[in-house]
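Please read the structure below before turning to the comments.
Excluded from the complex is one protein chain; the other protein chains are retained at their positions.
Chain lettering (A, B and C) follows the sequence in which the chains are written, and residue indices restart at 1 in each chain.
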Amino acid sequence: MEIKREPLTDLRVRQLKARDMLRGNLPDEDLERYVEERVLTTTVDRAVAWAQGNSLYPLTFGLACCAMEQIHIVAARVDIARFGFEAFRASPRQADLIILSGRVSIKMAPVIRRIWDQMLEPKWAISMGACCSSMGVFNNYALVPADKFMPIAVHVPGCPPRPEALMHGILKLRDKIQGNAPDGWRERYDADGTEEVLPNGDAQASADISIFKAGDTAGA
Amino acid sequence: MPDATELELTAQELRDADSESVLDTEFYRGRAVLVANPTKIRAVLEHLRGKGYTFLASLHGVDYYPDEPRLGVLYEMLDRTRVDRIAVKARVSTDHARIESVVDMFPGANFPEREVYDMFGVVFDGHPDMRRILMPEDYEGHPQRRDFPVGGEPVLFTYNEEQSYGKYV
Amino acid sequence: MTLTGSGDTEPQTTLTEDYRKREESITLSSSPAGTGETHELLTLNIGPHHPSTHGVLRLLATLEGEVVRDIKPIVGYVHTGIEKTAEDKAYWKVIPVVERMDYLGYYFNAMAFCGAVETLLGLEVPLRAQYLRVIHLELNRIASHLVWLGTSALDIGAISMFWYCFRERELILDLFEMSSGQRMHTRYFQVGGVMEDIPRGFEEKLRQFLKIMPPRADQYADLFEKNQILLERLRGTGIVDRQTLIELNVTGPLLRAAGDPWDLRKAHPYSSYDKFDFKIPVGTVGDNYDRFRVRHAEIYQSVKIIEQAIDGLPEGEHITPDRKVALPPRHELATSMEALIHHFKLVTEGFRVPPGEAYYPIEGPRGELGCFVRSDGSAKPARVHMRDPSFVNLQALAPMVKDSYIADLIATLAMLDPILGGIDR
Partner (left out) sequence: MLRDYLPALVFLILGALIGLLFATLNLIIGRRVPNRSKEEPYECGLPSEVQRGFRFGISFYLVAMLFILFDIEVIFLYPIAVQLRAFGDFALFETGTFVVLLMLAFVYVWRRGALAWK
């Protein structure tokens, strides 16, 4: 069911096309393509995205103090079951969301990378807490920020973040999955140019990271 | 806590048994410390155990960086009947960082000794499983030593962007 | 005859390949204990990511069928180099770093560190601050026992216990948030006392909590005692006699469950614990069921301590009046020049501690938590070491589970209540 879908250019062109289509003076093959792009694709993609977004199966994965707050989102007050995410799966084969709750040490980094590889697509990762996103309070030899070795979808700030903050992070991930991602703070405050350029350029460092050399293991 | 005089008595007893087993005694803020000769550490601990200090509360390493001999191994002993605490300190230098293990006397010292080896590089002779416990198995260097860099990434501010860009602290 | 894993040698990514090479270094020297016939021994990884290891603990279990012959805990998967970072910070900046070690007993870490620095400074903490510290310590002990009770009952199968325990823990975290503004790692303890006095509504909210806690604890008991499967799983498993536990330097509820009433709050009272009367729950047999009963009874005792502390809360300073150590109150800055100088000195460089060493042990929820601080006269500690009870108690896991089933291993590990943040520091 390979669906050919050329990118729609800008808004104005789409509006004019829609008006022609409504007035019926869109040429045949244009009409054909127009309908094909509109009707068929959006429903399949949106339906799949809607299903995935609303039924994330998180992995029972806790590292350190943030795991305590992660447990709290399952408890009674900030109940994750309201959004349908309460089925915590223990095995990476059945989970599609890994919440890195805690500090990632250089001994744990390859383990997390392996669990991430063993999770089945589509899969997302939330890096919860300051230690995971940016080595937080412990900027030292023993820690690795998570996005050095894993593609992270949502960073939840806080040390540890409140359960409601993690809940907000998961809901923001749901919006991201369903296509209408809320724009980040850079777009909202048009602060482009402040992107942190990593020393080795690409944000997703490859899986083979040289984490075991002494002394300069900083930043892995 | 044993007060200063009792500390001196204990030190004197140890010296009678073996002249150079106790090098020095320190008494500061109610804490009695016996500075023992690293080669005689087992005899000192055995003697203290005889006196009633049967519980080895803690065993940890300290790096006295500027003054030699640099690496210190501290044993916090506890006498549970009289609720007394006394500490024994053994100082070893970095190039000859070896000391006898006390795991057969205090089985609870197994993990702490491995941690002191892992963090400071003090090898405990006679330890059943002398391997690193906290760092990855093949990690070179002993992180807790004072000359080991704290590591971590330099926080990139606009003012130090150029000089600290890509370098590691 | 033990089979260590070599697995097939088809090409791997460089990461797993060198990881595999490194894993080779774990040699299993233990010979199978008394198996008689040549049974196959399976080396199984109950590894860092496992639902019932209460954190990233890796157990290398040598199994013979369902029976555990030997177990080797491998730790270090959440090692954060906290003691190294603490050497790089001013004294009052070390508190938030040290609090994150044992992340269920954060008030205890802060108390141990502040106690050690106060003995080094020879500082006397005002009585009101001591009482406030006791209140928060005991609340934190209840919260830590609730997490233990909730998650370990979850491991053994009594899933509903989890929701009951975390309902009360939310109330306790509300109290922490009220007094210090943050649920966890509150940094409420300062060297010399507590950060701020408790707000107005704190007292009657605390009394409200103290009124509902004992009946709620009875509910946990009903959930546990009437569940025959749970009792069957806990009674008679993981027994270790008192003498082995003392030789392994085990302290805390594990030792008290084996019948030894050793509790530092009674044996070596600190921070005005001698002014409260409370009992020390002690077990008899020393099996998993006793460990549950000891910790469960400690919840009631903690409630009793808090009641006496809040009733007898004395008036007075909430922190030491010595301006060299404690920040002057804000309103004083506008008027007095010395306050401004002290404030500036404390905020920029922090206070200096005369050179010396101190070891300050306190009774944490898992055992004796002692903080060793060495100062070299500067404003940064030269060495901070935390003697963590879980790190030493973990060594007692091997004798507890030798020749028992895997199911008992899971129950014993749950009742051991290891906190990997404290173990790996």
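In the analysis below, a residue touches a chain if its C-beta (ideal position, glycine included) is under 8 Å from a C-beta of that chain, and two chains touch if they have at least 3 such contacts.
Small disclaimer: the values here were computed from a predicted structure and weren't measured.
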Neighbouring displayed chains - absent chain, whole complex: A, C
Full-complex contact with the absent chain, from A:15, A:54 or A:91: A:91
Option from C:66, C:232 or C:338 whose C-beta touches the chain left out: C:66
Options C:46, C:135 or C:213, residue touching the unrepresented chain: C:46
Those residues of chain A which, in the complete complex, touch the missing chain: 1, 91-93, 111-112, 114-115, 117-118, 120-122
Those residues of chain C which, in the complete complex, touch the missing chain: 3-8, 12-13, 16, 19-20, 23, 39-40, 42-43, 45-50, 58, 64-67, 405
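Note that in this section only the chains that are shown with their structure count from here on.
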Intercentroid distance (Cα basis), chain C paired with chain B, Å: 23
Centre-of-Cα separation between chain C and chain A, whole angstrom: 33
Chain A and chain B, separation of their C-alpha mean positions in angstrom: 46
Per-residue multi-chain contacts in chain A, two or more chains: 107, 138-143, 212
Residues of chain C touching at least two other chains: 76, 79, 81, 84-85, 88, 424
Chain B residues touching chain C - in the complex, by the definition given at the top: 28-31, 33, 54-58, 60-63, 74, 76, 80, 83, 85, 87, 106-112, 115, 119, 129, 131-138, 143-144, 146, 148, 150-151
Interface residues, chain B side, partner chain A - complex: 135-136, 138-141, 143, 148-153, 155-156, 165-166, 168-169
Residue numbers on chain A that touch chain C, as the complex places them: 60-65, 67-69, 71-72, 74-77, 90, 102-103, 105, 107-108, 110-111, 113-115, 131, 137-143, 159-160, 162, 207-209, 212
